[in-house]
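Omission of a single protein chain aside, the complex is shown with its protein chains in their original locations.
After this line comes chain A, so read on.
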Amino acid sequence: MGVIVEQFPLYVQGFLQTVRICILAAVGSLILGTILAAFRVSPVPPLRAVGAAWVTVFRNTPLAVVLFAVAFGLPELGINGSYFWFGVAGLTLYTAAFVCEAVRSGINSVSAGQAEAARAMGLTFSQSLSLIVLPQAFRTVVPPLGSVIIAMIKNSAIVGAFGVGGDLFAVGVQLTSAQGYAAAGVLTGVLLGYLILTIPAGIVLARLERKLAVAR
C-alpha cells in the first residue's frame, strides 16, 4: 500500500484528469441526451428517426469500439484534435444514448393531460416540452439518470486505457507495468480514486431526489 503514499502526487494528477473527463462528458451527454429524447417524442418523423437511430447505434456498440471509431474516424473526416477531446467526445456520444432513454422514460411518466393542457392553451410543442413536460420528467428520472452517470464515471477508465492518458486508470497501468509496483497496492489506490467520485455522486443524487420529491 506504500505506493499510494509514495506516488500520491501522480494519483492526484490522474484523479483530476478523470474528474475533467467526467465533468465534460456528463455535461455534454446530459445536454445531448435530453435533445435526443426531445427528438424521439417530437411530432416530426425525421427527428424521431435520428433519435431512434442514435440510440440503436450507440447503445449497442461497445464503448471501446466507439472510441476507436471517433479517434480514427474523425481525422479521416478532416476533424483533428487531441486524444483527450476524442476520448471525451466518444464517452459523450455513447452516454448520450443512455441519457436519452432515461429522459424519455421520464417524459412518458408525465401524464398526457399535462402536455394536452399546455397545447390547448397555445403553447408550441417545444414550449410545452421545455416548460411543462421536461421539468416534471426530470423528477422521476433522477435515479436512472444517476445510474447512467455513475456508469459513465466508471466507463471513463476505458477512455483512459484507450490512450487519453494521465487519468486514474492510466496511472494504475503506468505504476504497475512501467514502474513495477505490486498490482494490489496500485489498484487499491485507483479504486479509492473512483470511489471518491462515485459514492458522493450517489449521495448527491439521493439528496436531489428527496428535494425534488418534496416540491411535487
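By our rule, a residue touches a chain if its C-beta (ideal position, glycine included) is under 8 Å from a C-beta of that chain, and two chains touch if they have at least 3 such contacts; residues count from 1.
One rule holds in what follows: contacts and distances are computed from a predicted model.
Taking the options "Diguanylate cyclase", "DNA ligase (ATP)", "ABC-type polar-amino-acid transporter" or "STAS domain-containing protein" in turn, only "ABC-type polar-amino-acid transporter" matches the UniProt protein name of the chain that is not displayed. Touch with the chain omitted from the figure is made, among A:Pro43, A:Gly78 or A:Gly180, by A:Pro43. For the options A:Pro9, A:Pro46, A:Gly78 or A:Gly122, the residue in contact with the chain missing from this view is A:Gly122. The residue from A:Ile132, A:Val159 or A:Leu175 that touches the chain not shown here is A:Ile132. Residue-wise, the contact with the chain that is not shown comes from A:Gln114, picked out of A:Thr61, A:Gln114, A:Ser147 or A:Gln174. The missing chain lies against chain A, touching residues 43, 111, 113-114, 116-124, 127, 131-132, 135-136, 139, 215-216.
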